[in-house]
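Heads up, one of the protein chains got dropped from this complex, but the rest are sitting where they should.
So that you can tell them apart, the chains are marked A and B in the order they are listed, and the count of residues begins at 1 in each.
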Amino acid sequence: MTRSIAFASLKGGVGKTTAALNCAFALARRGLRTLIVDTDPQGAIGLSLDGIGDRPGLAANLANDGAALAGVIKTRLPELHLLPMGHVDALNVDRLAVEARDADVLRRVIDFAQRDYEIVLFDTPAGLGGMTRVALEAVESVIAVVQCEPLALRSLPRLLELLAHLREVGASCSLLGVLSTMSSFRDPVMLASLEELWSFYKDQIFETAIPRDAAFLQASRAGVPLGLLSRRPPAVAAVFDRLVGEIEERIDLQKGGEDDGPIRLVD
Amino acid sequence: MMGRSVSWTEPEKLAALLASVAPPRPAALVPLVPAMGAMRAAGGARARTAAVTPPAPAPPAPKKVTPRLVQTSDNPSDRLDALVGWTLDHQPCTGAFVADDNGLTLAAHGISEAHVALVGPLLSALVAVRAIPGIDASRGALWLGTNMMSWVETRTERGGFCLGAVGREALSIEALDELRDALDTTVRGL
Partner (left out) sequence: MIDTKILDAAVSDLRNILRDGLVATDIWDRTAGLSLAGYNQQPVAVALFTRITQELESSLVDSSFPPLARYYLLDMEGNHTAVVVNHGTLLQGMLVDNKRANLGILIAVAIPRMLESVARAKLR
C-alpha cells in the first residue's frame, strides 16, 4: 500500500518545503519509489528546485480535468518523481482549493500513485485552510513542522486541533510526528523552545531535529536538494537520512512492502 | 532561566489533543540499551575466573623457551586481557596488571588495588629518574611487603603503559625483556 504523508504547519517559513523535499530525496536514495507533490499554490517546490520553472502540474490537471498524475517530472534519481503545482494566478488561489476539494484531486493522486510509488509526500502551504486542509483530508499521516521559536510552538496546537476535528468527521489522517526545524543551541530562546518541544510532545517529536545551517541557503541558491549540493554533500544532509529512518520506523514502511526481497541490479 | 513557558502551552490540554491525533504505533520503541552480544572473549574470562591466590612457592626456574605473545584480536580489552593471561601463564608470578602512566588500571588479575595504585606515583617518580643520563628507568622491581613487583614500561604517542607482575621474586632481566616485547606487541594495536 502506498503511504501518504503531508508536511504541514500553521506558520509560514518554518521549513516545510525544505523538509519535504530533502526527505523525499533521502527516501528515494534508500530505494523507495517516492513521489513528492506540491500543493502550495505559490509553487514552493517549483521555487526551490532549478529546472521546474512554470512546468504544468497539479493546477493544470485541475483546470483541464486531466489525469491526476499528468505532469509528473522524473528526476536524477530514478526512484524520485515530483508533481509541481505549476502556475496559479494569484486571483485564483482561493478557487484552487475549492476545485481541488470538489475534484478530490489529492485522493486521486494517491489512488493513481498506488501502482508506481511506495510513498507520496505532500508539501502544503502555510496555514490550515485551503490546500492544506484538502491535503490533510486526503493523506494518511501528517508531519507537523515546527520552527524552534515561540510563535511556531504556540501555533502547533492549532494544527493538532484541526487534525482532531478532521478525524472526528471521518478523515483518517493521524499525526506521524512533530519535526523541529532551524534548531540552534546558540540562542537561549531557541534552546528553550526545543526543550519545551521535547518536554511537551515527548514521543511525538522526531529525535532528529533539523538544525539551522548555512548549507540550506547554499542549496536554496543552487536550487537543489542538500544531497546534490556537491559530490560530497554537507554533513547536515545526513540529518535527513536519519529522519527518514525514523519515519520508516513509525509508519512501518519496511514491513509494508509485499515484495521486500532482493532487488535485481540489472534488468 | 525563564519565568514562563515560551509556547504558552497547557500540558493537560495538549496531552488530550495528542492522544486524539496519534496513530496506533506499529511496535514498541526500541529499548535504550540493546543487548550487545557476547561478553569479553576467552582471554578476559580466563583472567577473571580465579580469585586472588596466595603466593605460591617459587617455581624452579625452567630453562624452556617462553613462547612469544601473539595477539589475534584488534579489540583493546581482548589484547590487554591476553597480555595479562600470557604473563600469568609464562612468568613466575601470581598477579599481573596493565596500567597507564597515570596509574589507571586497564587490565589486572591476582593483584591488590594497592599495587595498582602504586603505579601512578611510581611512574611519575621515574620520569625524573629517566632524565639522568645512563639510567634506564623503563623497567624495575620493588619489594612490597612479602611480594616483589616487577614492571616494564613502554611509551607510545598516547602516553606510557606499564605491565606489572607480582610474585615472590623479582623477574629476571630476560623475563623483563619478554614482558617488554609482549607489552610492545599489545599496545601497538591500542
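By our rule, contacts are C-beta pairs under 8 Å (C-beta built on N, C-alpha and C of every residue); 3 or more make two chains touch, one makes a residue touch a chain.
Predicted model, so just to flag it, every value in this text is computed and none were measured.
A.B. asks: Consider the whole complex, including the chain that is not shown, and state which of B:Leu106, B:Ala165 or B:Leu179 touches that chain.
C.D. replies: Only one of B:Leu106, B:Ala165 or B:Leu179 touches the chain omitted from view, namely B:Leu106.
A.B. asks: For the chain left off this view, which of A:Thr75, A:Gln147 or A:Ser183 is in contact with it?
C.D. replies: Final answer for the missing-chain contact: A:Ser183.
A.B. asks: Which listed residue (A:Leu69, A:Val109, A:Ala126 or A:Val239) would be found touching the missing chain in the intact complex?
C.D. replies: A:Val239
A.B. asks: Identify the residue among A:Ile36, A:Ala209, A:Leu226 or A:Ile247 that touches the chain left out of the display.
C.D. replies: Going through A:Ile36, A:Ala209, A:Leu226 or A:Ile247 one by one, A:Ala209 is the residue touching the chain not shown.
A.B. asks: Given the full complex, what residues of chain A touch the hidden partner chain?
C.D. replies: 183-186, 191, 194-195, 198, 207-209, 211-213, 232, 234-236, 238-239, 242
A.B. asks: Of the residues in chain B, which ones touch the absent chain?
C.D. replies: Those residues of chain B that touch the unshown chain are 32-37, 39-40, 74-77, 80, 99-100, 102, 104-107, 158-159, 161, 190.
Criterion: only the chains that are shown with their structure count from here on.
A.B. asks: Please tell me the distance, in whole Å, between the geometric centres of chain A and chain B computed from their C-alpha atoms.
C.D. replies: Computed value for the inter-centroid distance: 51 Å.
A.B. asks: Which residues of chain B touch chain A in the complex?
C.D. replies: Within the complex, chain B touches chain A at residues 1-2, 5-9, 11, 13-14, 17-18, 20-23, 25-27, 29.
A.B. asks: How about chain A: which of its residues touch chain B in the complex?
C.D. replies: Per the stated touch rule, the residues are 141, 150, 153-154, 156-157, 160-161, 163-164, 167, 174-176, 188-189, 192-193, 196-197, 200-201, 203-204, 250-252, 255.
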